[in-house]
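Removed: one protein chain of the complex. Kept in place: all other protein chains.
Right after this comes chain A.
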Amino acid sequence: MSRQASRLDQKKVNSELFTLTYGTLVTQLLRDYENVEDVNKQLERMGYNIGVRLIEDFLARTSSGRCTDFKETAEKIQMGFKMFLGISPNITNWSPAGDEFSLIFDSNPLIEFVELPDNFMQLKYSNILPGVLRGACEMVQMEISSWFVQDQLKGDNCTELRVKFIKRLEDAIPAGED
């Protein structure tokens, strides 16, 4: 087989680079912290920092306006996953009040080459995602919280991320103006 015949597929390489880089990061965190809970927290915090910046990229590229209701927000989040990770999670399990929904992932690019050892069952491997959502939503005046209810790494059929609306943040008054 000639070498030219098998050019690298840019999209595939990029996705693998992302997955492996993330894996390296998680490994390093596990080495640095003694407590798995701390690793979960740190991942969430990093996700938050990413989300805060990622939302600008999202808004600039989609030129989407403010969400009128939480349903619209859910669709935008779905769109974001498509745009940045190339996956389309399903939106289901709306709470009766309409302030909670679930994102169902059939596949999760973050965990592509991952297996959890038995002694790390408390580790929320993909915990960067809830952080990203929280950071991104906070920048558009929405306080949300999100967490994993199902995880493929822990033997579930799919990965389920629950998102809950907490409150609308009011525009802060600029310093010096009362």
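We adopt the following convention: a contact is a pair of C-beta atoms (placed from the backbone, for glycine too) under 8 Å apart; a residue touches a chain by one contact, two chains touch by 3 or more; residues count from 1.
One rule holds for everything that comes next: contacts and distances are computed from a predicted model.
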item	value
Name per UniProt, for the chain absent here [options: "LAMI_0F14928g1_1", "Electron transfer flavoprotein subunit alpha", "Trafficking protein particle complex subunit 6B" or "Light-independent protochlorophyllide reductase subunit B"]	"Trafficking protein particle complex subunit 6B"
Residue of A:L85, A:L116, A:V140 or A:C158 in touch with the missing chain, whole complex considered	A:L85
Sites on chain A contacted by the missing partner chain, in the whole complex	1-3, 6-25, 27-29, 32, 42, 46, 49-50, 53-54, 57, 83-86, 109
